[in-house]
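Apart from one protein chain that is not included, each protein chain of the complex appears where it belongs.
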Amino acid sequence: MSLRCPSTGKALLALAAVAALAGGCDRERRDLGASMPEGGPQIQTTDLTPGRGGVLPPDPRGQLYEKSAYHVSEGSRLFRWYNCSGCHANGGGGMGPALIDDEWRYGSSIEQIYGTILEGRPNGMPSFRGKATEQQIWQLAAYVRSLGGETPQASSSRREAMRSTPPRNQVTPPKPKGEGAPAVQGTAR
Amino acid sequence: MTRPPKKTTGPAPSPRRPKKEATPVVAAPVIAAAADAQLEETWADAPGFWGWLTTVDHKRIARRYLVTAFIFFLLAGLAAVAMRLQLSKPENTLLSPARYNELFTIHGSTMMFIFAVPIMEAVTVFLIPLMVGARALAFPRLNAYSYWVYLAGALTLWIGFILNVGPDIGWFAYTPLSGPEYSAGHRADIWAQMITFTEIAALAVAVNLMATILKMRAPGMTLSRMPLFAWSTLVTSLMTIFALPAVMLASSLLMSDRLLGTHFYNAAEGGDHILYQHLFWFFGHPEVYIIFLPGLGFVSMITATFSRRPVFGHIVMVLALISIGFLAFGLWVHHMFATGLPRLGNSFYTAASMAIALPSGVQIFCWIATIWSGRPVFKTPLLWVIGFIVTFVIGGLSGVMVASVPLDLQLHDTYFVVAHFHYVLIGGAVFPLFGAFQYWFPKFTGRMLSETLGKWHFWLFFIGFNVAFFPMHILGLMGMPRRVYTYPSGMGWERYNQIATLGGVIVVVSVLSFIVNVLTSLRRGVPAGDNPWDAPSLEWAATSPPAPYNFAHTPVISSREPLWEQREVLPIMTGLSTAEREVLVTTPVDAEPDNRQSSPDPSIWPFVAAIATTMVLIGTIFSEWALVWGAVPLTIAFSGWFWPKRPRRGAKQEPQ
Amino acid sequence: MGDKVAEPERRRRWWWIGALVVLLLAVVAAVILSRNTSSPGATQKIASAPFQPGAPGEDDGQWTMPAKDYASTRYSALNQINVSNVGALRPEFTFSTGVNKGHEAAPIVVGGTMYIVTPFPNQVFALDLTRPGAPLKWSYSPKPKSAAQGVACCDVVNRGAVYSDGKIIIATLDGAVIGLNAETGSEAWRTQLGDINRGETITMAPLVVKGKVLVGNSGGEMGVRGWLTALDAGSGSVAWRAYNTGPDKDVLIGADFKPFYAMDRGTDLGVKTWPPEAWRTGGATVWGWISYDPELNLIYYGTGNPGPWNAEQRPGDNKWSSGIFARDPDTGQARWFYQISPHDLHDYDAINENVLLDLPIGGKVRKVLVRPERNGYVYVIDRASGQVLSADPFVYVNSSQGVDLRTGRLKPNKDKEPQVGKVVREICPSANGAKDWNPSAWSPRTRLLYLPHVNMCMDWQSAEVNYIAGTPYVGAEVRMYGGAGGNRGVFTAWDPVKRTKAWEIKEDLPLWSGALATGGDLVFYGTMEGWFKAVDASNGRVLWQFKTSSGIIGQPISYRGPDGRQYIAILSGVGGWAGAVVSGNLDPRDPTAALGMANATQDLKQKTTTGGTLYVFALPVHR
Partner (left out) sequence: MKQAASGLIALLLLCGCSGVQTPLDPAGDQAASIHTMWNVMLVVCSFFYALVIGGLLWAVVRRRREPVPEPQASAHDPGIERTLAVWTGLILAGLTLLISWSFFVDRSLAQTHDDQALHITVTGYQWWWRVEYQDGPVNQWFETANEIHLPAGRTARIKLESGDVIHSFWAPNLAGKMDLIPGRHNVLDITPRRIGVYRSQCAEFCGMQHAHMALPITVESPEAFKVWRAHQLQAAKAPTSQQEAFGKAVFETKACAFCHKIDGADAGGRTAPNLTHLASRPSLAADAIPYSRGALAGWISDPQGMKPGTKMPNVPLTSAESSAVVAYLDSLK
């Protein structure tokens, strides 16, 4: 169990030496309706890029939404409001595929999940283009990432409703980072 | 009006272990200068920063508490000013809602947990050993540990605030808003751990004070001869010990709901949000009495000294204090009248809440009667007492008003209640506190505070306070709810909010004048001598500032006002070792000397234990395993702390 | 008799008492055992089910509709395979459909050809039975829209085709009904009925009555407005459509609508028993079984659950959901309706099969409709008037407290009523019901109804839900688990006259396959692990079983092949709601997955994999 907010955690521990803690912890930052560069991220569903290069750099906004507890919790609210939980339940799946396992048919990076929500997928995933706003799709993608255990849990994974996904410490050890379906990882592998 | 400093005469010969029925020895032979030097060396701290870290002298730690608590009082005051500026005009955009919610949370939490309780305990920790004639507190190292844990808690909250991770859920943090669903991230966890920190510190001090008062009073200071200040501290400590665990339980259960997925406060799975409110307010109401009961102790001491006569109806005052102590635990539900609890039950709590007006009414009568039958000397401390009576009674009466269920359904969570508790807490605790500063500053520092600046400070504070908070009664009656970051125009609230903001500014000016008074008096204040006010209680028998061992020889008490009864010479008792740190333990009721107890030496271990406690508590915010791995440093620190003391190598000197 | 009696004396007395007790026990056991084996007179013949050939000779050996006949008995009179020789049964040929989803269809046999329909993409295969190994004669792929998979609540299933004068008629997942020429497989006509953007799909097997193809939509979980449509079998044009919510003119309720109970009488109840506008997204879909009584000229079918599952969002009786309609097939006009679960709280769709029988009740033979219902009761209803003659639980039920036969109303159990923001625990039976769509079979020989069903309970929490067309409109989180005894499936033989259970077989996994009763006094069913079993119709002893490649949720059939031998056919391929964990590759760590079913089938992934194979069994040729 890594300390999720390593810089702040250590800083708080060394209380005696109160260093200048610049930058702080953006886990909690709430930029309400802040103006973000418009237009969604570049989306690439496959790892195959003919010829050399072609691996897309990660979209900076992805990190911002994924790491922010506020945005992930807003994403979990929208996951219920927009009836995603109707098909995906609390991550286990139903009509739609499971989101808490590590099989990603269309890629597990936040940009690819953004693309899946925006454009929909042929086998039954509806397209939310023009329905959910851009920030909402980012928030939903960040929440789906946290469901899949790809990002640190925003807060306890307990839901107001039934304890559907086990609390963090009872989740079986983190899933092996298997290849799974095509996943465009930002970092060079 | 300075009196010749009283010289404590030297030790009289007496058998090595005073017998059970040792009669106070009257003769006061010449001081053995050598004994004093020996005591000085035994009770001295290590020099420099290491000494500062390892000291267990209750006076140094109390000063540290005072300064730290006062700094956080200023910070919370600035938060209050920022809130007042935001509320000065309707639909203001000075502060964003998120920032305003963080500010009112940190203002409330700091004032309640980090300023009020600790500063009252600081003053009592400094004075109680002196007042009961003891050389030190019962558990000096526990006192040192409590300061460091308190400091850690205060810094957790404020560093969280600076890093924009601060709580924004109110000082009460009701679930489900503070629960995992509606408070993402660690804002609420930081609040919950701050509670655990500050409550550990407060419990430690309460235990310390009770033990000191009950077991270490000077011989002859029977319960009936104990000063009222000691009584109020005793009752406060008792209430602390019973009330604080409730909030620690509430915040720990909240933490386990948030991080472990338990369902204590999850209505869906059988939990209950009202459980949180019961646990919190079972602590919440005794907490406000814990804050202003020491204030009543200050008022009693100041009134007696400046009316030149003991407080009228000592027995009645003590009974009033004790009954407040018990009644305080019987009326917490008046904070929850609007939650839909059974109506008949609420009426019982109305009766209990109103019943507290009886003991406070009696106390007010006794103070006025003391002033009436004494010859009041209008020094600044007495001004603060008079200001206290004027303000606190308004707060008490508005308290009686909101105690009634139907009326509370209109006034609950409005600015009327904000006015009520500021009148009761500032009136009941801060007024006496400033009076106490003015009164005991000479004893703390050896210099007098200036009377003119003191009077400026009082009048500015009195006017500023009433201008700031009285209009809030009206705002509440005009329907303005609490904790709103802004309000619509056209409701008629603008005028009163502007007046309140103006009052706030005046209060800031008055506090500045107080700071100036303190800083200048520290250097250029008139040297105070032992008893500048010719006060009756025992602390004025020690030097100003008192020696590390407080009294060379433990005084023997034969009346409630020792320095007024034995005006010339104070009988003393000998027999405590000067080569080792020793304190006298006496029987609880009759203060008969019982045995001698060795008092722990200065040590770094309390500080290390506090660091270990901090690591555990901060760690649990991020992962539950910190509870497990944190046990290792804790064990090391506490075993180091309680490691048995090696007897001093040198020859054991025969005690004088 | 104090303790002064000598020690040995007392010990001897104890000996006497012990012996006596043992003797007594032996007698009691004998009595119990004897009663059990008394088979209910295997052969005494009283008037068997109407319009149903009694003697094996009369059975045409065909299987032209999934329920075998209009009375939905699923009884084949063929008895070449019987209790004595079933042990030798072995697979004659197999056929892989190439689809890995839930195979709920019943193979259809007409003349020398067998027709099977696969789950999405709903391919139709015609197998030539006259030639060894039954090679493929023709195949037809309707190419339904793939997005339809996103609005199919409980696996992309299809319950089979139907044959009618030269045509094979199927329904596709994206809501089209297609008539195919039975000989060539060419498309005769294709009519689009459902709209996937409103959440409508079709999974049921159509039924052809007097030249009209009757088919209904599914999508109760998507806020669809349920209907039953009749198409002309020849041209595919819509003859009439009866909605199950809304004003009387939409529901085809007219002058001759005479429901038996007062609660179902009134004008425009399809609007009045809903909050304003809520009936437009009120569910009551038709995705189950239809029966037809030629004498009374009435079709009988059930309506699905009201939408959304969160009952607080739709106060009122929510007419005409969770009930049984009787209509005139020619005009569609309703004759009577009985609401089984008014204001249904637990998703008990009333779409199960209606077995039309003539049973001796109260001293005289009455035309009844036997309905083993999802809410846990076996209803015996007079199919002329709609009067409920009896309703007896065949599983442990605590979600309701029985049916008040005077008013016909189901008595709900107050403390099992779900609330928003509160988890209500241990509601039995679970949302999929005591027995879901998988049809039972009736044997006129043993006069027992064979029910393949489940034994499961659930925790339920309601929640507010937005209606967004084309997305799920459920509003509840459910967590199911095995009921008392831990076994999640039961195969029960039920005697509708004595209204008691004759015998039962406890199965580990939920039973999701149909049942088949044959003249050879055998009953066939399949388990979700893939075992295809034949049991003795009289006492339930398992006489033969065969492990197929995947879990069985299909409907077994029996037919006489061109070579005169009796064949048994079954489609194996796990899926459906119960098998969603495997067919949808879900993650059982989330107990609310697949609408709560994942929690009850956490071990299914270890016990079966997906698949899609037709198995046809027969006895070895006489040596």
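As written, the chain order gives the labels A, B and C, with residue 1 at the start of each chain.
Following the convention adopted for this analysis, a residue touches a chain if its C-beta (ideal position, glycine included) is under 8 Å from a C-beta of that chain, and two chains touch if they have at least 3 such contacts.
Model, not experiment: these values are computed from the prediction.
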Seminar exercise, completed: Omitted chain touches shown chains A, B, C
For this session: May I ask which residue of B:Leu249, B:Met478, B:Leu502 or B:Leu634 touches the chain that does not appear here?
Result: B:Met478
Problem set entry | Of B:Thr240, B:Asn346, B:Asn497 or B:Ser623, the one touching the omitted chain in the full complex | B:Asn346
Problem set entry | Residue touching the undisplayed chain, where the options are C:Asp60, C:Glu295 or C:Glu464 | C:Glu464
Problem set entry | Contact partner of the left-out chain, one of B:Pro536, B:Pro562 or B:Pro600 | B:Pro536
Exercise. Out of B:Phe378, B:Trp629 or B:Phe642, which touches the unshown chain?
Worked result: B:Phe378
Exercise. Going by the touch rule given at the top, which residues of chain B touch the chain that is not shown?
Worked result: 1, 96-98, 101, 168-170, 174, 176-177, 181-182, 267-268, 271-274, 308-310, 312-314, 316, 338-340, 343, 346-347, 350-351, 354-355, 357-358, 361-362, 364-366, 368-369, 371-378, 386, 389-390, 393-394, 397-398, 400-401, 403-414, 466, 470, 473-474, 477-479, 481-488, 491-492, 534, 536, 559-561, 564-565
Exercise. If you put the missing chain back, which residues of chain A would it touch?
Worked result: 30, 32-33, 77, 81-82, 130-136
Exercise. Considering the entire assembly, which residues of chain C contact the chain that has been omitted?
Worked result: 223, 271-277, 281, 313, 315-316, 420-422, 464-469, 473
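Just so it is clear, only the chains that are shown with their structure count from here on.
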For this session: Return the distance between the CA-based centres of chain B and chain C, expressed in whole Å.
Result: 74
For this session: State, to the nearest whole Å, the distance from the C-alpha centre of chain A to the C-alpha centre of chain B.
Result: 47
Exercise. Got the chain B residues that touch at least 2 other chains?
Worked result: 268-269
Problem set entry | Two or more partner chains touched - positions in chain A | 160-162, 166
Problem set entry | chain C-facing residues of chain B, complex | 267-270
Seminar exercise, completed: Per the touch rule, the chain A residues reaching chain C in their complex are 80-83, 85-87, 89-98, 100-101, 103, 122-126, 160-162, 164-166, 171-172
Problem set entry | Footprint of chain A on chain C - complex, ascending | 146-153, 221, 421, 423, 459, 461, 463, 465-466, 468, 470-474, 477, 479, 580, 584-595, 598
